[in-house]
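Of the protein chains in this complex, all but one are displayed in their positions.
Each chain carries a letter (A and B) given by its place in the written order, and its residues are counted from 1.
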Amino acid sequence: MTAMALTQRPASVLSRLLHRHEACRGWLLLAPALCLMLVAILFPLGSTLVMSTWSLDGYSVDRTPTLGNYSAMLGQPMFGALIGRSLVVATIATVVTVALCYPMAYFVAFHVHRHKALWLILLTLPFWTSYLLRVFAWKVVLGYEGVLNTALIGLGIVQEPLAALLYSQTAVTLVLAHSWAAFAILPIYVSLEKIDRSYIEAAADLGDGLTRRFWRITFPLSLPGVVAAFFMMFVPTVGDYITPAMVGGPDGMMVGNLIQAMFGPMNNWPAGAALSVVMMLTIGLAGLAFLAVGRLVGR
Amino acid sequence: MARYIGFHRPNRPLALYAGAFAVFLYLPILFIPLFSFNAGVYVKFPLEGFTLAWYADLFQREPLQRAFWNSVQVAAVVSLSSTVLAVPAAMAIARYRMPGKRAAVSFIMLPLVLPGLILGVALLTVLNGLGVRLSLVTVALGHMVICLPYAISVLLPRFIGFSRSLEEASADLGESPWWTFLRVTLPCNMPGVLACLLMTFTISFDEFFMAFFLSGTEPTLPMYIWSQLRFPQDFPSLLALSTLILVASFAMVFASLKLGRVGLAPAGERR
Partner (left out) sequence: MDVIDQLHAVKSGKLDRRAFNRSLLALGISTAVVPLAPRRALAAPEDHATYFTWGGFDIPDYFDEYVAKRGELPNFATFGSVEEAFNKLSSGFVADIAHPCLSDVPRWSSTGMFQPIDTTRLSNWADMIPELWDVPYNVKDGKPWLVPFEWGQTSIAYRTDLFDLQGDESWDMLWDARHSGRLGCLGAGGDVWWCAAIKAGVPFDQIHTDEAFDKISAVLREQRPLIRMYTDDTTSLDTALAAGEIVASMAWNSSVVTLSAQGVPVKFARPKEGALTWVCGMMLHAEAPKLDSAYDVLDSLISEKAAIFNMRDYGYGGVNRKAFAQITDDELAVLGLSRNPVEVLQAGHFGIPQTPEWDQRMTQTWEQIKLGF
């Protein structure tokens, strides 16, 4: 906004430069956010990279650079398995969440005519309760003698309580999907809301049916929002460790739990840093792959 | 203003779906108020009788109340400031062709990938190096770092493809760029801005890692709640507090609705 203010100071060289070069204007608008990030991210990122080349010497750290942490990872199947599991769980949770949230966002964008803001707020309100308390609520629902099991037995659907509802990958996926629902709806809603209704009318005038209009116009135009929602949820979910730790049980653990253990009880920060770097690279690659797929679909 | 083909008609299945979705969203949440009135300490069935003791307890727990107000303040400041930073950034990304943009964008999105723990430890080391005293300000700073990528992600889809004809018209009519922004750009993108405010507030209000590492002796609510895990006997009053938060926010939303402040901006009719 300061940038906007700057652009109007007449007769200044800077102003003329800005008017002429949209790149300069763009960078200026981007500058405040970028500055904050430069200060706040460069150091953590750099220190993670550097630390990942250190090694452990008793309780202290040996700072001679080595790639030992990385080569140690190659030798153990645990790392690959955990990263793979994290990617799978995050992908399933994200796809399910985005798919379930899209119709909801569509409903608010196109079928709610009054009180749209109210709807958005109502969809976000549940998340103003603490995550921890929500997890305990989920445990009541999914537990061995929980609400869902009691209901299923009462209805005669199962004979024995289902143990796999809680402390399993299913529970992790479910809780993740729930806690990210509002965050996935918002960007999709924002992009649907923007769509110029006249396009859709034009398509209708040309004889397109509801379904065809949706797939030919609405959906492609809302893709930026879907991509944003997907990214926003997928990326942090891969590295999440709190949800698996709370409801995952022994077999629901993800790579985040190992990183956490390395920075915590194992007290091996260098190895934790190396694993974080690998995880970030993996997420980056997964993100690129996803973008490529998204672009193909968008065509 | 326009008549939308198909949209003026209610869509039954979709409305039903929306209802089911709301149930999924709210059902687990409703156990929080339920158990806040339960006489037993543990969150489990069967219920053990009705009590208001946890609410009474709440009023005696001054640290908990302080943690709550700390969190409200931090979240409010964070949502506003990160939105203020994110709007121009998203505009720049969406509209201007500039060299190195992609790199800059991926850089801004990095906090999404960095584990919260690493970010927290590293930021604390930086702040210590600079000799900054830890307080809620440092927590807010950390939250801004986390919220910014989300804020930009929410705003971007709005600005991508946003028709600039209105802004150009305004400029042609002699409005300064600043006023054009305030009176045309911002209002037209209000749904995005609102979504952004909501999202960043929600994230900051429930964030634990930055808060833990970057706070001094003033805790935020999530920190306080997580630190209580060793003592189950204090858990129900946390449920009571959460219930009050829910009730108060509902009351606020509906009150502002009655006062005609929120929601009377039928965004769809703005064009």
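Observations on the model:
Here, contacts are C-beta pairs under 8 Å (C-beta built on N, C-alpha and C of every residue); 3 or more make two chains touch, one makes a residue touch a chain.
Everything numeric in this text was worked out from a predicted model, so none of it was measured.
Between the chain not shown and the residues A:Phe107, A:Phe136 or A:Phe234, the one that touches is A:Phe136. Among B:Val41, B:Ala171 or B:Leu244, only B:Val41 touches the chain left out of the display. Although one chain is not displayed, chain B still touches it through residues 1, 40-45, 63, 72-74, 76-77, 80, 117, 121, 124-125, 128-129, 134-137, 140, 173-175, 183, 186-187, 190, 197, 212-213, 215-219, 223-224, 226-235, 256, 260-262, 264-266, 269-270.
Those residues of chain A that touch the chain absent from the view are 56, 58-60, 76-78, 81-82, 117, 136, 139-140, 143-146, 163, 166-167, 246, 249-251, 253, 257-258, 261, 263-268.
What we mean here is this: only the chains that are shown with their structure count from here on.
The mean-CA centres of chain A and chain B are about 15 angstrom from one another, to the nearest whole unit. Contact residues on chain B toward chain A in their complex (touch as defined above): 2, 4-7, 10-11, 14-15, 17-18, 21-22, 24-29, 31-32, 35, 43-45, 84-89, 91-93, 95-99, 101, 104, 107-115, 117-119, 121-123, 125-126, 141-142, 144-145, 148-150, 152-158, 160-163, 176-178, 181, 191-192, 194-196, 198-199, 202, 205-206, 208, 221-222, 225-226, 229, 235, 238-239, 242, 245-246, 249-250, 253, 257, 262-269, 271. Of all residues in chain A, only 1, 3-5, 7-8, 22-30, 32-34, 36-41, 43-45, 47-48, 100, 103-104, 106-111, 113-118, 120-134, 136-141, 143, 145-147, 150, 178, 181-183, 186-187, 189-191, 193-194, 196-198, 200-201, 204, 210, 213, 221-222, 224-225, 228, 231-232, 235-236, 239, 241-242, 256, 259-260, 263, 272-273, 276, 279-280, 283-284 touch chain B in the complex they form.
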